[in-house]
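Here the complex is missing one protein chain, while the rest keep their positions.
And now, subunit A:
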Amino acid sequence: MTASTAAGGASTTGAPILQLRGIGKVFFGNSVLRGIDLDVRPGEVHALVGENGAGKSTLMKIIAGVHKPDSGTMELDGKPVAFASPLAAQAAGVSTVFQEFNLLPERTVAENVYLGREPRRFGIVDAGRMARDTDALLADLGLHGLASWMRVGSLSVAEQQIVEIVKAVSYDARIISMDEPTAALADQEVELLYALVAQLRARGVAILYVSHRLKEIFDLCDTITVLKDGDFVLTTATADITPDRLVRTMVGREFAGYYPDKDPGTVPGAVKLALEGAGNTQVDGIDLEVRAGEIVALAGLQGSGRTEIAHGVFGVAPFTRGTILLDGKPVTVSSAREAVRLGLALVTEDRKAEGLALEQSISANARLVLDSVTPGSSDRRARAIPGILSSLDLVSRSKDAEVQYLSGGNQQKVVLAKWLVTDPSVIVLDEPTRGIDVGAKRAVYDLMRTLTARGVAILLISSELPEVVAMADRILVMRDGRLAGELPAGSDEETIMAMATGAGDTSEHVEVDLSALDVPVGDAARAPQSVLPGGEPASPRHAQRDTTQEDQ
């Protein structure tokens, strides 16, 4: 039995168990969801798709009871509901598996599944019953590789995710929503999840499946709902839509038109930064070049490994394979400090956590890199800071203002100033326009043009496809930790999206061999060799797993 056959087989008729009508949500004056309708039926796997920022996560959090909708109604079994908390939602049979797990790594599977409602006998926790019930549940779901006594921290990400799902099932969840459940999984681990989803569907559980990966959606889901920029676009049966059309539905908005044109005088020069076969645990086989005066974009879905390339180049999580060439010479970058010394700069994705000392002043932040890497000459070089800040149109009353009180756009300008003052020859920009206003975005784009005119090489990581299309000289698309391909400047968003989601190769079916899940005890060593497409035989590592329970 394969999961791909199940997609057509399940019946999804009948009354919806969960019905949303006209759901809207406003955050700080920004309307992020408007008029969302959604019907979820028992035994249905319902995909929720859309670009980054389309509102999928917000909608999921509303269903989970994390956020309250500002408008619209939510009905469970035809009765209006309003969940006060995730706990209330769970009690009503609506469970959510978020990307960051709600698990205690130091506790066992059973202790996690029954957390907060441990069965008791005579006032004492009935650990035996807890273990038996958990094992029964695991066996029922065909999960023979997991046992109630295993410490959650020793499990793989896929297995932890499964523990989350098992926990949801133990609450008698009738609706389980999963937020990008495969984002952090290796291909082989995905199969395990597929099998479990198929099991749950067979039991009549409704599954709301948020994913970017078209292959999964077409393999697993019965129904697809598309969101775009916070609006409901359509709901359709999977059978009635093609991957191409789905991608067109997800993207394709009018061109915003505030991207500065490239100065025709800017011509890519010599190769500044090159990666040859670079890889570590997160990315693999990365070959790329960025020339002086060139903007190369790294596009791809969240979690596809774009940031990991930035971290590898910058020595935050160094590559363990391959070579980094700077101006044609191989270099080793094993720390951020070395990277700065080599003339690299990294504007990080999360400016609050990784880019700024929030409680310090603008000038202190702008000097941060200078002071730590070139202390001897920092005073002299810091004299350039006021000029850089004013060239970026930083709006603030005083250079002594704490950066935490600045707007996102102005904060980003401080981060940029901090790097510009080091005079880098290669700049990696990781989501440089995330969460900043239009004016600040324009300033960032202008700056990119100015820098390239000066011969700086820019590697731009961005989830905003219009930005990628308008700004980049070349577009590299990442998928699952590898480069999926290169596209020329001006490629359309649909092509990028198709490459990033793997829409082109739906032919490559992922077969889920359920028999692999039912390997009888003792056949552990022989059976799984046929299962794995990669050819690596699975080691029966659970057999060697620590059996010593943490004692009291």
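Simple rule for what comes next: contacts are C-beta pairs under 8 Å (C-beta built on N, C-alpha and C of every residue); 3 or more make two chains touch, one makes a residue touch a chain; residues count from 1.
Assume contacts and distances are computed from a predicted model.
According to its UniProt record, the chain left out of view corresponds to "ABC transporter permease" among "Basic membrane protein A", "Sulfite reductase subunit C", "Tol-Pal system protein TolB" or "ABC transporter permease". Check A:Thr73, A:Thr320, A:Ser372 or A:Gln404 against the missing chain and you find that the one touching it is A:Thr320. Check A:Leu192, A:Leu246, A:Ala310 or A:Leu368 against the missing chain and you find that the one touching it is A:Leu192.
Shown as candidates are A:Leu20, A:Leu155 or A:Ala310; the residue that touches the absent chain is A:Leu155. In the complete complex, the residue from A:Ser31, A:Ser71, A:Gln282 or A:Ser378 that touches the missing chain is A:Gln282. As for the chain not pictured, it touches subunit A at residues 86-87, 102-107, 111, 115-118, 120, 123-125, 127, 135, 142-147, 153-159, 162, 184, 186, 188-189, 192, 279-285, 305, 320-321, 480-481, 516-524, 527-532, 534-552.
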